[in-house]
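This is the structure, below, for whatever I ask next.
One chain of protein is taken out of this complex; the other chains stay put.
Per-chain residue numbering starts at 1, and chain names A, B and C are given in the order in which the chains are listed.
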Amino acid sequence: MTKRNKNSAILLMHCPDAKGIVAQVTAFINDNNGNIITLDEHVDRLDKTFYMRLEWELDGFLIPHDKIADFFNTLIAIRYNMSWKIYFSDPKPRMAIFVSKLPHCLYDILARVHSGEWDVEVPLIIGNHHDLEPVATQFNIPFHYFEITENNKAEQEKKELALLKEHNVTFVVLARYMQVISERFIEQYPNEIINIHHSFLPAFPGAKPYHSAYARGVKIIGATSHYVTSELDAGPIIDQDVVRVSHRDSIDRLIMKGKDVEKLVLSRAIFLHILRRILVFNNRTVVFN
Amino acid sequence: MTKRNKNSAILLMHCPDAKGIVAQVTAFINDNNGNIITLDEHVDRLDKTFYMRLEWELDGFLIPHDKIADFFNTLIAIRYNMSWKIYFSDPKPRMAIFVSKLPHCLYDILARVHSGEWDVEVPLIIGNHHDLEPVATQFNIPFHYFEITENNKAEQEKKELALLKEHNVTFVVLARYMQVISERFIEQYPNEIINIHHSFLPAFPGAKPYHSAYARGVKIIGATSHYVTSELDAGPIIDQDVVRVSHRDSIDRLIMKGKDVEKLVLSRAIFLHILRRILVFNNRTVVFN
Amino acid sequence: MTKRNKNSAILLMHCPDAKGIVAQVTAFINDNNGNIITLDEHVDRLDKTFYMRLEWELDGFLIPHDKIADFFNTLIAIRYNMSWKIYFSDPKPRMAIFVSKLPHCLYDILARVHSGEWDVEVPLIIGNHHDLEPVATQFNIPFHYFEITENNKAEQEKKELALLKEHNVTFVVLARYMQVISERFIEQYPNEIINIHHSFLPAFPGAKPYHSAYARGVKIIGATSHYVTSELDAGPIIDQDVVRVSHRDSIDRLIMKGKDVEKLVLSRAIFLHILRRILVFNNRTVVFN
Partner (left out) sequence: MTKRNKNSAILLMHCPDAKGIVAQVTAFINDNNGNIITLDEHVDRLDKTFYMRLEWELDGFLIPHDKIADFFNTLIAIRYNMSWKIYFSDPKPRMAIFVSKLPHCLYDILARVHSGEWDVEVPLIIGNHHDLEPVATQFNIPFHYFEITENNKAEQEKKELALLKEHNVTFVVLARYMQVISERFIEQYPNEIINIHHSFLPAFPGAKPYHSAYARGVKIIGATSHYVTSELDAGPIIDQDVVRVSHRDSIDRLIMKGKDVEKLVLSRAIFLHILRRILVFNNRTVVFN
């Protein structure tokens, strides 16, 4: 699991738990000459929900690409009342990056993209400040500046959305983008906008978490990547990580240590998202990694 | 996943990777009215091996307990050239604990057993020193002393094995037992003897790893739980963990910090073993946790 | 740093930062023929406070034990407006343990005490339930039962305090004691009552933190040891640690994983407290470990 497979299909699904789901779905793939590459399942016993991620090779699969969804829905999904989605490994997903002034996450992302670590395209970077335009230029990626004020926000977001559509953007990464996204925008990309919050949520939501952490005298700080929902810093958590701190660490040092956690936690979430290894249900994630 | 399920069967298997295994096995369970509780699979692409752990409820399962193995073998396993084993959740597994002089792992284990954290019986403790007999007494568990010398080892191990058989011992835990087990003994309990080594293997095998770690000036120390094989400290690794150290830590302090890691890493391995969540192949483990 | 030194004195102090403090204090020790074993200092640049822990051997020290405090205060402390305390390594500190129903922290503590890991006496265990009386009995430590109700709390705490005084208790450990301590009680043991909270504070204060963690879908859970103050779960944090969790972990499994973190984080705090390595100021700790 480092790259997306070539010419494969990925099924993400959940439904009320029931007998025989795995047998039925795997028979569907198998009987139509598909080779299962990976199967991950999870049963949440508390809310009696069955989750599965299944990836299979499309070479030789007897159902044509454009009919897979229909066949799967009719023959399987409806019977089990499934919520499901099928992704194809081709073409590559397209990621837009939103930034403000801090470069550490952007550098980490672009270094990975540039060195081919991820199978993803980055058609554009959007900033609400000009500060990181030079970084975009360093990596030859178009930078679009959208100043956001209280008055122009709705209008500017509309333009941003138009730009994303124009570039066939699949998902959006907020790389320390210090601006709240409106609900209208979020609705266009449900569970396709990834944010990094610079604390170990639910501790220290909102602004200046490192200052709060310092004041509280915690011995560990962290960062949280999550999907953006309309409630601030409350969306489904994808990944978290922490780093040990002590009385020796000033606020500046907390911020510095925190940056290293932030960039890794965000990049790990992007990686898992590109591989479509994340299911979302009830504001929680199931991550098959 | 905290307790063994009641009246369930657990299949652990591996075989050369092939199309349709999951579909076939799940159909076998499903067609005979078994309800799958969990299914975990893994494909090792390097050595093209398929691994699966599958647990299903036996209530209402149409094949009688004593025929499941035969039916599974004939109808499924032979066709895919599977190595496999089926465990039943009843009766409880029975664990023997071997100790020498250090009490921390023994205390950690007995506190868990005593408070009902694990579904396991401990019919006896065996020691090659008398030091920990009082701890066994504290917890009302019979303690058997076997002095081991160069000359009597074969003979003493024979008696130990007889005692284990007499008490229907399923698996053995070496809780900082500072005595090498002979190959003849190991062969009686293949992948059923769990050891804790007080270093982050393969660094610092053998005796006095904390002294070696201190001399080398490492910044992290660790512990390793593994199945015992005939080659010392080289068996399949079940779990490892680490703790950060610094120049401030004397060898005594390394040992003290290490003990906390040792006891947790050993207890986690025991827990996973009781739940039969560990597959072994090619001196490596697949741990479905 | 594993045991308290024999016949030594430990100075813990803080004061407004100023030039020459280290030189003055070390000269005071040195000129009176004391040998400094360890010196740790910290300057908090934000609130301009100087912290120091200094330990020196008393063998050959020219100032008699009972005059050290007075001499230090007159010659040094007053000039720098220091808050300070001097502890002597003899006699051993005496620890009282308060428990309710969960045994994991109690077992971890008693196993360490019993095996001589810590230089501490445990004259008594106090419980507001009878559940853990057998564990006290296992380790031959007197158990005192104090039922606490809404009506009798003040009265019962008075009796508990009398008992602590009678046994010359130096500090108190709340080992998953599920009962709020009154302010009146706390005032008798300022920064001498250590609690373990079963979450990564300030996330999930109050009751049922594992249920809250599960509901929020966090990927890491933790535990926090802290000194008890009148505000619930808000006292100075001594230590914290975390463990990774995933969607696979039910609430029961979160609780089980959490217990392992709780017991280590509590025991580390006790260890540091016994060695007098913790300074408290402004609801934060400086921990020289």
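Here is the rule we go by: a residue touches a chain if its C-beta (ideal position, glycine included) is under 8 Å from a C-beta of that chain, and two chains touch if they have at least 3 such contacts.
Just so we're clear, the structure is a prediction, and the values are computed from it rather than from any experiment.
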>> Which candidate, C:39, C:163 or C:215, sits in contact with the chain we can't see?
In response: C:39
> Quick one: which of B:81, B:168, B:182 or B:246 touches the chain that's been left out?
Replying inline: B:246
>> I need the residue numbers on chain B that touch the omitted chain, in ascending order.
In response: 42, 44-46, 51, 200-204, 214, 216-220, 222, 236-242, 246-248, 250-251, 283-287
>> Residue by residue, what part of chain A touches the chain that was omitted?
In response: 1-3, 103-104, 107-108, 111, 114-115, 117, 138-139, 248-250, 252-253, 256, 260, 264, 267, 289
> Contacts of chain C with the missing chain: which residues?
Replying inline: 19-20, 22-23, 26-27, 29-30, 35-39, 41, 43, 244
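The rule we apply is simple: only the chains that are shown with their structure count from here on.
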>> Suppose each chain is reduced to the average of its Cα coordinates; what separation in Å results between chain A and chain B?
In response: 37
>> So the centre of each chain is just the mean of its C-alpha atoms; given that, what is the distance between chain A and chain C in Å?
In response: 42
> Among the residues of chain C, which ones contact at least 2 other chains?
Replying inline: 248, 250
